[in-house]
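Of the protein chains in this complex, all but one are displayed in their positions.
Up next, chain A:
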């Protein structure tokens, strides 16, 4: 209860500075070219499931071409927030939003926004692997095909490139025509990463992409994120503090629907402003 109050107060302080939000750029050597512009910009943004406010009045910018980690205890609204960014919550009838969320200056929830185009630009990998019950090849080629790529050669290239990036190529190159459901859980998750990369989105939303993976595949995914940093804007939900501190430039800490703290990763992990944040990252509760 006390923590909630503290969380609220800190959130309020964040929203006060909302009008002229300062942008903390990482130290010179970690900066990426043309990065650091607000790619996604949430203003007073709330998400409801019926009467339940799952995410409360978020004030934050997600900066382009940097990696932003989203951490917080289970049920705090991380997935809800992530899914709201590419309007996946439209599928849930009871779910609605208030406030505004801008993507490249366009209102994500605007009346005239085409959610199909939006989702093409904002790719997402879900918490549970969800390959299509089709062949591995068709899984990856599905997105490019939707965009009109028909030539077999081009598709072959895209499939190989995407699978290589997702560190899956060597394991599946001999059975691209086999059903994707025959892959292991971790392989399926990497397949989903590859499928998302194949459509070359601008923003990559990853919801616990490594929770089902072994350390080796996890390392590969982290390498991938490292590689994509600077060309894609990435938001990654993770329960793994080490992972968050390894791969991300910025970290958002959610607690019971509030964005308690949002800061450069190093600062958040070494010198958290908020008591709740400190308790969480030091493992005093989870």
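Here is the rule we use: a residue touches a chain if its C-beta (ideal position, glycine included) is under 8 Å from a C-beta of that chain, and two chains touch if they have at least 3 such contacts; residues count from 1.
FYI, contacts and distances are computed from a predicted model.
Undergrad: Suppose you had to identify the omitted chain by its UniProt name; would it be "Sarcosine oxidase subunit alpha family protein", "2-oxoisovalerate dehydrogenase subunit beta", "Phosphate transport system permease protein PstA" or "Cell division ATP-binding protein FtsE"?
TA: "Phosphate transport system permease protein PstA"
Undergrad: So one chain is hidden, and I want to know which residue out of A:55, A:69, A:124 or A:281 touches that hidden chain in the complete assembly.
TA: A:124
Undergrad: Out of A:196, A:218, A:248 or A:265, point to the residue that touches the absent chain in the complete complex.
TA: Result: among the candidates, A:196 touches the missing chain.
Undergrad: Out of A:47, A:63 or A:88, which residue would touch the omitted chain in the full complex?
TA: A:88
Undergrad: Of the listed residues A:143, A:209 or A:257, which contacts the missing chain in the full complex?
TA: Within the whole complex, the residue contacting the unshown chain is A:143.
Undergrad: What residue numbers in chain A mark contact with the hidden partner chain?
TA: 86, 88, 91, 93, 116-117, 119-120, 123-124, 126, 128, 130-134, 142-143, 146-147, 179, 192, 195-196, 198-199
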